[in-house]
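Below are the structure tokens for one structure; questions will follow.
Here's a slice of the assembly, chains where they normally sit.
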Amino acid sequence: MVDSVLMAELTWPEFAAKVKENVPVLLPLGTTEQHGPHMSLNVDVVLPTGVCERVARNVGGIVAPTIPYGYKSMPRSGGGEAFPGTTSLDANTFSLVVRDVIRSLGHHGVRRLVVVNGHFENSWPAVEGVDLGLRELRRDGIADMQLMRLEYWDFVRRETLDRLFPDGFPGTELEHASLLETSLMLLLRPDLVDMSKIPSDGPAKFPTYDKFPIPDGFVPASGVLARAQGSTAEKGQWLMDDHVELITKAVRIEFGL
Amino acid sequence: MVDSVLMAELTWPEFAAKVKENVPVLLPLGTTEQHGPHMSLNVDVVLPTGVCERVARNVGGIVAPTIPYGYKSMPRSGGGEAFPGTTSLDANTFSLVVRDVIRSLGHHGVRRLVVVNGHFENSWPAVEGVDLGLRELRRDGIADMQLMRLEYWDFVRRETLDRLFPDGFPGTELEHASLLETSLMLLLRPDLVDMSKIPSDGPAKFPTYDKFPIPDGFVPASGVLARAQGSTAEKGQWLMDDHVELITKAVRIEFGL
Amino acid sequence: MVDSVLMAELTWPEFAAKVKENVPVLLPLGTTEQHGPHMSLNVDVVLPTGVCERVARNVGGIVAPTIPYGYKSMPRSGGGEAFPGTTSLDANTFSLVVRDVIRSLGHHGVRRLVVVNGHFENSWPAVEGVDLGLRELRRDGIADMQLMRLEYWDFVRRETLDRLFPDGFPGTELEHASLLETSLMLLLRPDLVDMSKIPSDGPAKFPTYDKFPIPDGFVPASGVLARAQGSTAEKGQWLMDDHVELITKAVRIEFGL
Amino acid sequence: MVDSVLMAELTWPEFAAKVKENVPVLLPLGTTEQHGPHMSLNVDVVLPTGVCERVARNVGGIVAPTIPYGYKSMPRSGGGEAFPGTTSLDANTFSLVVRDVIRSLGHHGVRRLVVVNGHFENSWPAVEGVDLGLRELRRDGIADMQLMRLEYWDFVRRETLDRLFPDGFPGTELEHASLLETSLMLLLRPDLVDMSKIPSDGPAKFPTYDKFPIPDGFVPASGVLARAQGSTAEKGQWLMDDHVELITKAVRIEFGL
């Protein structure tokens, strides 16, 4: 058998042994969503999974299977549900998935869990799923699970952002399918990026509110909200280094590793 | 970009083009579940995904991301929820996931969908998810989605089973982590099989009813319900050939391809 | 007052006394569903109730009111929802009913419960209802309910099936409104069977997958999936004898009676 | 076959023929609930079913299977959930059952439906179930179902009540397991009444509010809220005559029969 950080690739006795050692389990939350004409639909699966694998190696942990369908894309942060291929769940469905997975892991003895979100819109239904999962575990007599919940992109140094955006960081929301995600994909799965297809219809100019129904032209036709030009695998590496180092550090601190 | 049968690896315009051509979309339903001490937890993800990829190539279709957390394992067919690593959803949660994915795909124009189940216990909550998804689509004015729903293991020739089980086929339920699944894994992911760990505590001798709570010893301690001895990649190929050929044929007939 | 095995016919002090003695309670799960032009819509209520009454007499137990609306009929096992009179619940609704009844009985002190299913499609939502009911009871501090869950038709001797089907048993699913159910109805409620109306458009020839929407002609127009010809009350008695004897035996073993 | 007013006893073609004639369908809502030491747990099933059968005969209609598990008993109207044998559903569960049955009947063409409640506490969750059922039918393109919803006990003449209660009618809520229900049971199922067990610990003296938790002694220990003494089958006949005649009249007026 492989010696894998992927829980999916372990046998159940191997998993049981890991749990007995109380290793951290990382649960990546992804989705299937448009990421511009130059990247595949699985960006939000590939990136948090890639981050989690690296962190898991650092902390002796394992990575649970990535949830591949997430919460609905919003126009101002992901382009919205109208883009073909964006395949999403209702908030309650997504929260219940997170709840059930946490409950299941808790029943098997997992006591150190890190929920790593890779899709902006997942954040709040994930919060709710975590709350519901821990609530159910408490009612099942399990009150000692330690859980961290994070967005991987929040783990980046100010200097790295300054290096990446000499003219100023446009903010996390607008970074959909843009420089950060494209650079990370060039690092992890360059076969799924076609730099020649990077559009130039952005950046999006959103108002400070949501509109329903979504008006024509509200979102750049390409689905890229900011700029992807200038993305490189090297920049992806800068980001990945930050994400992995800083999350690793946080996990070690929280779990006393 | 790769020319991929995986929807996840397409850009949204590539996906949109596929949908415009009305290609079949295959949706594999898996789970994360114990499969004995000799196989990894992802057997029910690897196998239906592998079948779907091959069928998709045959029919010019694409494969949507595999759902990696399925319905709860039952003792008599999967060993039950007590085995470490078996990570499952409530029935309603799983049905809602299937519903939402079908609704999302339908809204994007998918009109030929094949739901391919790879985990026995998923069958009925998948049926419900399909029914709810199609119901919602009808209420959204989409009444013309054609949908097939199947268990991949039902697509096998009598002769193949006879060849595999000269002493008689023990039945689908008991085949958990046993000859069929092990052989298919040896074909697709031999790195995730350790033949030296195959147990000999089976086959399970189940009564014709469920018991709660699960008594000690009800399920073989290994989690293997029948026999895995004698599994080979060659036998896996026999099975895979049947699965792919027969599902391909059914898909062509149903969708007039 | 009658001395009844029907819980419905007891006063509350009589029920309380039974519970104090820890007698087994049997809960039949039925539905209202087409059973061909020769039988009434209540076959799946009459049969499990009849079986339960006989088992209850054997084991000193009582029979809770039969749930008369079950999970949706599927074309390949019950003809599907399109047949007039088939009146069904969503899976979640049905599971919640089972959950709530189990929780209620558990709160009243019932500790030996046998859930006896009489409608094929109920099987899995009943499993879920049982799991949810026991989960809630545990959270209410009640962890010692012993529960069996079964399909009554699984309790039959090989010899009996051989006697009934000299040419081979077509399998449980196809037996909808066919020889087994018709014979049992002739035994229990001959007034609800009209042998002259038995159709000859079967047996159904189903593919190994579900299709949506249901194509015309997919299901025999009569709703009878296999053959009902040759049904007799005598054959019904053979079946009933097996069902009652074997379930009685199982109940005694499990509950140490 | 029997010529039955019970939908459950019809074949599907017989049911289909009835629906084609647009006959009224009556749906009785019952429960399983304590009714004192002198009556069985099925009073709220027997009575509305009996009323419906008689009305159905009058108007050429049919009676759908009675729902046997209803909404939770409240102390001030049914004694509360603590009485052994009172077996109940959560409000949402009950409403979903009513919703699903109405939706199913509507899909089969039923356009005249009378929901006849026989358990006080069912009233409001039944209202919700009706609203949800009709809402779903409208979304399925069925907007022309005519539906009446009623409590059978509201169909009684002032004179009859005066005759029954020369000293004044204590009100519907307190009439649980008391004179009205006992008399009707003596009419319909005298075998399920034991007049010698009628208690004398009532009538209940309830405050005008609910208390949680239910204090000891809040409800008469017998579960009978008012007085059952003096119940006779003759009085039951007076009531039944009113119920049937007045409901029949209302059904005819509403449906133009």
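Lettered A, B, C and D in written order, each chain numbered from 1.
Simple rule for what comes next: a residue touches a chain if its C-beta (ideal position, glycine included) is under 8 Å from a C-beta of that chain, and two chains touch if they have at least 3 such contacts.
Model, not experiment: these values are computed from the prediction.
A.B. asks: Which total copy number does the whole complex reach if 4 copies are given here?
C.D. replies: Spelled out: 4 chains shown, and the full complex contains 6 copies.
In the analysis below, only the chains that are shown with their structure count from here on.
A.B. asks: With centres defined as the mean of C-alpha atoms, identify the chain lying farthest from subunit A.
C.D. replies: D
A.B. asks: Approximately how many whole Å separate the CA-defined centres of subunit C and subunit D?
C.D. replies: Inter-chain centre distance comes to 26 Å.
A.B. asks: Using mean CA coordinates as chain centres, what's the subunit A-subunit C distance in Å?
C.D. replies: Each chain's C-alpha centroid was found; their separation is 47 Å.
A.B. asks: Mind pulling the subunit C residues that touch 2 or more other chains?
C.D. replies: In subunit C, the residues touching two or more other chains are 90, 92.
A.B. asks: So what shape is it, when you link every pair of chains that touch: line, ring, star, complete or other?
C.D. replies: Chain contacts: none of line, ring, star or complete; other.
A.B. asks: Determine which chains touch and list them pairwise.
C.D. replies: Between chains, contact exists in these pairs: A-B, A-C, B-C, B-D, C-D.
A.B. asks: In their complex, what parts of subunit B are in touch with subunit A?
C.D. replies: Checking each residue of subunit B against subunit A gives 1-2, 4, 6-13, 15-16, 19, 32, 34-42, 45, 64-69, 81, 83-90, 92-93, 96-97, 99-101, 104-105, 107-109, 191-194, 197, 223.
A.B. asks: Per the contact definition, I'd like the list of subunit A residues that touch subunit C in the complex.
C.D. replies: Listed in rising order, the residues of subunit A that touch subunit C are 139-140.
A.B. asks: Give every residue of subunit C touching subunit A within the complex, in rising order.
C.D. replies: Going by the criterion above, the answer is residues 138-139.
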